[in-house]
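As you look at this complex, bear in mind that one protein chain is not there, while each of the others sits in place.
Let's look at chain A:
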């Protein structure tokens, strides 16, 4: 049994022009101590997926179908009161911008200690000692002083360390990090990535990192989900996907990365934009932008326009693409893919 199992999860936001399905039929698992990445463009549904795991969706979003099981226990039917015991305690979250995540009018110490007191019967003095210990573990300088300070008095990198310290405060099983380094500058990014990696390994914490930055994901995760228009289009080992992406969308994403070896070249783009979720096209949502939307004879591929591609296994990865399916079906197994 995996630590976290998500099956056929669907999240909807009812709106005036129909329902917006932000997450569609998403299934994945996370093992204890595993580091999983979720990548995709803005609006692909990554953050919504992350927030839906603990039912933290803002109104009017809600889970309409599917299951989230944590240690085999189904989370979707739980009440807020029951979920509160898990939130922050067993499953912690790290948000994108540390400067807006911490409450500006409460001190670092207040916010660390309240986190502890929400889940443990602990005296304020002991909580303080524990908080100091965690800050030291995260190499926060002069931790005693930090406890008395307000978030605005700390730099972004330092704030994010505090947020990570809060996440680790209660020894969670899973940390969900939504763009944990996006708001930080590059040198700090590298530090935070190294820190997260090291701490998750040390405490055997499962990590889910959401990012649109393949660089971050590549350094931090072992397994990767690629999302497009609310669906997982490809998942597999991170190295595999970055080296040999199967899905045309993933290929496009990786081609769009700047190449150090080829300076002064225009970055490759995926033509077009991601569809708005209320008006996703029929069939494969990616087909209007796809290079492989045509058969070898130049005809538009009917399947892509009409049917949502099923998930097929290709090597260590799983891909949802009609083109890949056709390739696998027609090509001899030994031969390399074009």
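The criterion applied here is as follows: a contact is a pair of C-beta atoms (placed from the backbone, for glycine too) under 8 Å apart; a residue touches a chain by one contact, two chains touch by 3 or more; residues count from 1.
Here is the rule we use: contacts and distances are computed from a predicted model.
Per the UniProt record, the absent chain's protein name among "Nitrate reductase-like protein NarX", "Quinol oxidase polypeptide I", "GntR family transcriptional regulator" or "ABC transporter permease" is "ABC transporter permease". For the options A:114, A:171 or A:201, the residue in contact with the chain missing from this view is A:114. Per the touch definition above, the residue from A:45, A:88 or A:109 contacting the chain not shown is A:88. Only one of the listed residues, A:152, A:202 or A:291, touches the absent chain: A:152. Within chain A, the residues in touch with the undisplayed chain are 54, 56, 58, 80, 83-89, 92-93, 95-97, 100-106, 114-115, 118-119, 150, 152-153, 166.
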